[in-house]
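What you see is the complex with one protein chain gone and the rest in place.
Order of writing sets the labels: A, B and C. Residues in every chain begin at 1.
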Amino acid sequence: MGRARLRDLGITIGRFPTGRYNAITDVPGVTVGHRTLIYDQPSVARTGVTAILPRGESSRQDFCFAGWHSLNGCGEMTGLLWVDDSGMLMSPIGLTNTAQVGLVRDAITQYALEKYAGAGYWLPVAGETWDGWLNDTSAYPITKEDVYAALDAAASGPVAEGNVGGGTGMICHDFKGGIGTSSRLVALRESTYVLGVLVQANYGDRHLLRVDGVPVGRMIGPDVAPLPWTQPPLSSSILVIIATDAPLMPTQCRRLAQRATVGLARVGGYGDSFSGDIFLAFATGSHLARSGDGPQFVQVLSPGDMGPFFEATAEAVEESILNALVAAETMTGYMGHTAYALPLDELRRVMALYRPKL
Amino acid sequence: MGRARLRDLGITIGRFPTGRYNAITDVPGVTVGHRTLIYDQPSVARTGVTAILPRGESSRQDFCFAGWHSLNGCGEMTGLLWVDDSGMLMSPIGLTNTAQVGLVRDAITQYALEKYAGAGYWLPVAGETWDGWLNDTSAYPITKEDVYAALDAAASGPVAEGNVGGGTGMICHDFKGGIGTSSRLVALRESTYVLGVLVQANYGDRHLLRVDGVPVGRMIGPDVAPLPWTQPPLSSSILVIIATDAPLMPTQCRRLAQRATVGLARVGGYGDSFSGDIFLAFATGSHLARSGDGPQFVQVLSPGDMGPFFEATAEAVEESILNALVAAETMTGYMGHTAYALPLDELRRVMALYRPKL
Amino acid sequence: MGRARLRDLGITIGRFPTGRYNAITDVPGVTVGHRTLIYDQPSVARTGVTAILPRGESSRQDFCFAGWHSLNGCGEMTGLLWVDDSGMLMSPIGLTNTAQVGLVRDAITQYALEKYAGAGYWLPVAGETWDGWLNDTSAYPITKEDVYAALDAAASGPVAEGNVGGGTGMICHDFKGGIGTSSRLVALRESTYVLGVLVQANYGDRHLLRVDGVPVGRMIGPDVAPLPWTQPPLSSSILVIIATDAPLMPTQCRRLAQRATVGLARVGGYGDSFSGDIFLAFATGSHLARSGDGPQFVQVLSPGDMGPFFEATAEAVEESILNALVAAETMTGYMGHTAYALPLDELRRVMALYRPKL
Partner (left out) sequence: MGRARLRDLGITIGRFPTGRYNAITDVPGVTVGHRTLIYDQPSVARTGVTAILPRGESSRQDFCFAGWHSLNGCGEMTGLLWVDDSGMLMSPIGLTNTAQVGLVRDAITQYALEKYAGAGYWLPVAGETWDGWLNDTSAYPITKEDVYAALDAAASGPVAEGNVGGGTGMICHDFKGGIGTSSRLVALRESTYVLGVLVQANYGDRHLLRVDGVPVGRMIGPDVAPLPWTQPPLSSSILVIIATDAPLMPTQCRRLAQRATVGLARVGGYGDSFSGDIFLAFATGSHLARSGDGPQFVQVLSPGDMGPFFEATAEAVEESILNALVAAETMTGYMGHTAYALPLDELRRVMALYRPKL
């Protein structure tokens, strides 16, 4: 399940409480499955697929509202034009590597056709970040069966972080990156809503890395933890998936997605030019059909209620990225390249240095 | 009330029935008021203000969903960023000329402050097209009292067309243009919804004008009806306001607004480079507060129900523009410039020419 | 090469002259290749791939500016987020069916990796429309070798229309549809620019079909040309690719793409709710590298020069769709479904009926 979680190290982000597992699966109905490919023959594979189902098996008929935002578009997420115009998410979400995001996209529909006798998913959402430093992408190792395996593995409860699923070969702030997750509880009048985040983190320069405001990246030099490359590769990216059980409408989901930038900026991301920083938010609080027998009754929150959700999104994104960094273990892969894990003892040391001298 | 309406001439657009007045006011609650300024001293005024209240007097507290689309942005419509993020229309809409759209925008809020003891409209929506060929814009003739007068005049029932309100000095397809309106009834299962349109039409070249597909503009030369100018001025635009009582959400309103292009294209518009072709749609089917005591229950239609609304929007926009053209009368104004009305006998003649030889 | 072209029937759209082939390939450097799959065993295939290379073989290093617009997003076109942020088109464009657009997207990069020793295309653009009425999509007949074949077939000169490439199994206004193309010459001061369009037309209701304004669809009933279905399937779409050698910048390309709606509206499209009407424009007038040694010198046109390009785009889109309809031949496919070609003699008859009684 990864080396550690951020809160194991005594570091807390923000002011909202977390859900039970501090994971996107704290949002009722949301399930996550990983398919991880790590082997050295016949080619070096350090890749995989992560599947997120907004309502588990019901995701095929019982849709939810959704919206998205792109901080920087040097990346792919399929299906977004239909999210724009329907305002809904009508498929599972697949996260994988750059070279095979098309395969994952096609396979999500094919899975449903085979499993549910002809009723496929429409225009599925599949996103990617580039793992070609550790993974031999030219071998195209992922098969449609791997996508099916990720979908079949989807479950509620704790979510594995670090070198798993789509995040297997990812690198973040020049440390080993990958999958991370976190959640927040937002109390609003008599209700408490859950907001969960999952990231596939593969972006960033070391010198910009901050943990709760502390310039950790500047304090852990290459002498302590070597950089993964001498000449950095061009591509880097982060995918952020945000889920909530609050009854938000599409416009409001888009606004949530846009707040991923706030959490990302606090950790040290700025949407580099060759980065694909793409964020999707969905809200399970309303239930919708693609074609209905009449107007569908849904709930929406007032504009005046959105503030806490925005702040909670920023917190959960910030913590999800940090969870990816503290979970991911050092990995050696393609061409002997090594991406070093963020050293936890060094992290503790630097955080202590910057604690107030009270 | 204008010379005629298109249907008076035996010309019908499309297949959907109209509402009672074939006007935007067929949507229950929508009211329209004009303030028209036509005088020659101390300066030549051919301008005005048109006010559209989505729910009459209740518009200040009882909001509706809204969305917008710009075919070409050489124009101003204030308040659109808040329509984007709230998904709502929280003010009356003011239509006027280019030079004074800021005054109209400020005055809408001031009106509410004065009338309702301190509770103003937020971020009002005010749009403009340029009437400087017939109107001496350098005299800045419109006052805040004129804006108040348009708001006070707002009423349901028939809507004056042609040389009235914001449309007073407008020119369309090189004929006299102005305000036009139309409506459609959309039957969906056991319900019938109303969709109404109002345009301020000030765009277009004569050679592109088509009436129900017939190339009328090419058939009415300057020998028959002189062009308003030898050298056409740069600016030209069309504002389209779409209203419906269907329970659409913001995303769906934006999609309606985008379909104004379809109706406009059929008449002969293409979003010229110096044109401000800006479209706003609102839906009164849901009732919303800016800040609520809890989630608000609303209805939405399925994506699968939107088609007829799109087709009806295109029809009503097409007919609204043509209503503006057949209503507007020849006008002489600033610097002696004259804009000639579309000659109705010529229109009848050309339409007959292109009728099938059955 | 299809049954006929619109101009063979004596029908001309608009006022701009066409290029030599009246095809997208009139834009210097643009090449088009089709791979068409028509067979009945082991499964019924009526599908294919169309490849458009913005600069032929040079497309891999010598980029051009680009922009896009979606009239309705129930469809997929990959790579658009990078077009947004780079402002460039950095890959060939692949057009295909819905089920396999991911495969086509991945294969475009793989093709370059294999052919050019490791230097792939980034984030390729692949679009789709749904051909499942005539094609057994559950057989997933397209292979990466088919994509390679379309890319290898890309050539300048005349372009096959109708039942070819990605358009093989498409249906338009309830007649057989498919691929169509057209071009326009735009004279601007001492220069003449070429603007070309290619469509994959798979949208529309018969009753809305118009040819140069004439309501042809209403005049050709199912008694004369049967409808392809008793109960229309949900999905329908149109992809429009616009190319020009004018030196437009990304903003200006986006504006061109938006004008595809104008041409589409004139023929009878309105962006139905389950339609994917997605438009991409690119301009070869500037040459760009992804990473440069310094600022790159480019030309741009003034906003004041855009009008004729907008009008020409609308014309070329209108004619491209009509070319697809008059080229495509009646096709029988999956489950014995038949899509009937637009009967050319009937088209001639109706057009004559609506000609002026001079």
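Criterion: contacts are C-beta pairs under 8 Å (C-beta built on N, C-alpha and C of every residue); 3 or more make two chains touch, one makes a residue touch a chain.
What you see is a predicted model; the values in this text were computed from it and never measured.
*Asks:* Can you tell me which of C:D26, C:D85 or C:E128 touches the chain that was removed from the display?
*Replies:* C:D85
*Asks:* So which of B:M77, B:L134 or B:L248 would be touching the chain we can't see?
*Replies:* Only one of B:M77, B:L134 or B:L248 touches the chain omitted from view, namely B:M77.
*Asks:* Using the document's definition of touch, tell me which of A:G10, A:G336 or A:P356 contacts the absent chain.
*Replies:* From the options A:G10, A:G336 or A:P356, the contact with the absent chain belongs to A:P356.
*Asks:* Quickly run down the residues of chain C that touch the omitted chain.
*Replies:* Residues in contact with the chain left out: 84-88, 189-191, 247, 249-252, 255, 285, 288-305.
*Asks:* Can you name the residues of chain B that touch the chain not displayed here?
*Replies:* 70, 72-86, 98-107, 109-110, 113, 118, 122-123, 126, 138, 140, 234, 273, 276, 278, 291
*Asks:* Using the touch rule from the top, list residues of chain A that touch the missing partner.
*Replies:* 15, 71-72, 74, 207-208, 210, 213-215, 234, 255, 258-259, 261-263, 265-266, 269-274, 303-307, 310-311, 314, 353-358
Following the convention adopted for this analysis, only the chains that are shown with their structure count from here on.
*Asks:* In terms of CA centroid distance, which chain is the most far removed from chain A?
*Replies:* Max centre-to-centre separation from chain A belongs to B.
*Asks:* Between chain C and chain B, is it the same set of residue numbers doing the touching on each side, over half shared, or a different set?
*Replies:* Copies use mostly the same positions to touch.
*Asks:* Find the geometric centre of each of chain A and chain C from their Cα atoms only, then give the gap between the two centres in Å, rounded to an integer.
*Replies:* For chain A versus chain C, the centre distance works out to 35 Å.
*Asks:* So what's the Cα centroid distance for chain B and chain C, whole Å?
*Replies:* Each chain reduced to its C-alpha mean, chain B and chain C end up 33 Å apart.
*Asks:* Considering chain A alone, which of its residues make contact with at least two other chains?
*Replies:* 84-86, 291
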